[in-house]
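And then chain A:
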Amino acid sequence: MQDFLLSLGYGQWILTALLVLPLVGIIPVALAPASRAKQVALAVTLVEFVVSLGLWWAFDPTDPLMQFSVDAAWLPAWGIHYTLGLDGLSLFMVLLSTGIMPLAVLASFSYITEREKLYYGLLLTLTTGMLGVFLALDMFLFYVMWELMLIPMYFIIGIWGGKNRLYAALKFFIYTMAGSLLMLVAIVVMMFKTFAITGAPTFSYEAFLQASHQMGDAAPWLFLAFALAFAIKVPLFPFHTWLPDAHVEAPTAGSVILASVLLKMGTYGFLRFAVPFFPEVALSPLVTGIVVTCAVIGIIYGALVALVQPDVKKLVAYSSVSHLGFVMLGIWAATQQSVQGALMIMIGHGLSTGALFLLIGMIYERRHTREIADYGGLARVVPVFSLIFVVTVLASAGLPGLNGFVGEFLVLLGSFGRYPWATGLATTGVIFAAAYLLWATQRILFNKLDKLENEHLHDLTPRELWVILPLVAGMIWMGLYPQPVLSRMDEAAKRYVQLVEPGFAPPATALTTPEARP
Partner candidate 1 sequence: MLLGPALALSALLFAIGVTGVLVRRNAIVIYMCVELMLNAVNLSFVALSTAHGISGQVFVFFVMTVAAAEAAVGLAIILAIFRHHKSVNLSNINLLKG
Partner candidate 2 sequence: MNPTAIDLSTPLGLTLGLLPEVVLSIAVLVVLLIVAWRHGGPADSRLAGWASLVALGVTAAALAWIAGQAPDDPGIGQMVALDAFRFVGSALLLLFAAGSVLASLGYLERERLVAPEYYVLLLLATIGMLFMVNSQDLILVVLGLETMSVSVYVLAGYNRGNAYSSEAALKYFLIGSFAAGFLLYGIALTYGSAGTTNLVMIGAQFAHGSLPLMARLGLGFMLVGFCFKVAAVPFHNWAPDVYDGAPTPVTGFMATAVKTAGFVALARVLFTCFGANVPEWRPILGVLGVLSMVLGNVVALTQRSLKRMMAYSSIAHAGYLLAALWTGTPLGLSAMTFYLLGYGVTSIATFALLGALGRNGERDLDNSDIAGLAQGRPWMAAALAVCSLSLLGFPGTVGFMGKWYILSSLVSSGGGWLATILVLTSVVSAGYYLPMIMAMYMRPARAPLVFWDKALAGSARLAVAVAVLLILALGIVPTSALTLSDAAATSLAQTLGPVASGQ
């Protein structure tokens, strides 16, 4: 398969194609009659997904560096290039994005009934923006993409969202922008410092990486700017309050993309940029203390607040805060296991939380309420829905054999040596996760079927099954046989660990044995 793909020159055109295809796809969407826009959009996203699937085989798991790189001058006077590349960190983010999009489109078929062309056009723009973030290896390009995906999401929440959509959209936008503009300043500063070292203006990721160790006194400030942008996106406690609002108000597809892909940009940013650029700052005792504390607080706090949410979408939103806390912990522990675990959670959370939002969307379309109290006893009337819901919930709760466990286990296992107390506390997250998820499940699916409106719900339609089953299959596959995935991120995680190694001056704890740390 790899040979075949390479014979097509796949490596040369794939990344650019991934960015261009959705934009080109907007044209047929715009030309099609409004009622057909969704089919066209589905076709475009499916083609995009199929094309991207080739990466799975073409990707060389033994190569720690960037693959399929593309480089062309964009604004040479400023040293700005159009540089793309893919490694084990971004591979799965790309596949996750391209894979989620057809499902998001399909899930919107009956949900979105007005201004469809605009909607699907925005979704396609969003695809380009998201992929751009994961692929860009030029800091300027990265920033442009980072901001670019804000706009479609802002419109999607603002136009097709719920009652309080304007507030949520504005909050989402300004929150994110506040962080990212400071990152912009940091990028400029780094560029000039790099300029001073290399003698030529450049925004290349690798050049930044080389030069990042010579930032001197500016390093803490630069790190702070990057970290703030990413922490808001993650969202790391206490920067999370935009998330519940955005999730609750967004239409189903918006929530799904937000949860599955957009949140991962923050953690991706930490893995790719913030920590490798400034390991000495990021892993200094003070910063580590703050980040790890926030991560652990996020894990427990998110879970506890999720416990008492009356709105099921809010519940899932807070659960994301909790899950992403594990990712942050794993990133900061920076061991082979914890980093791969963090990546696994990023993928796994994309699948299971995406699926949860899809399921909530499906039931919302039937009942037009997100209040948990309005449901109850659904397992009796919609058994297939209930089955899938339970599987998804269990995946989210980290049941071994499903995807959630693999990531959480690896993160905790890998982090324990560095931060035993924090990891120990974080592990209590598994208890709370079970509590809020099962309690909600009980109130939705079990108990008495005592609402008249719930008695005649119809079970999932074939279209809805097409939306949800790929995700369920993914959850089981990732839970039972994650090895192909793990092996593809192996080298990238190793590189990350090596890059940030200087940050850990003395060994973190006495308990750590040499074997435990690769």
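What we mean here is this: a contact is a pair of C-beta atoms (placed from the backbone, for glycine too) under 8 Å apart; a residue touches a chain by one contact, two chains touch by 3 or more; residues count from 1.
Behind the choice of candidates: all candidates are chains of the complex that A comes from, given by their letters.
In this text, all values refer to a predicted model and were calculated from it rather than measured experimentally.
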Touching candidate - 1 or 2 - for chain A as found in this complex: 2
Residues on chain A engaged by candidate 2 in the complex (per definition of touch): 74-75, 77-78, 115, 140, 143-144, 147-148, 151, 154-155, 158-159, 165-166, 169-170, 173-174, 177-178, 181-182, 184-185, 188-189, 191-192, 218, 221
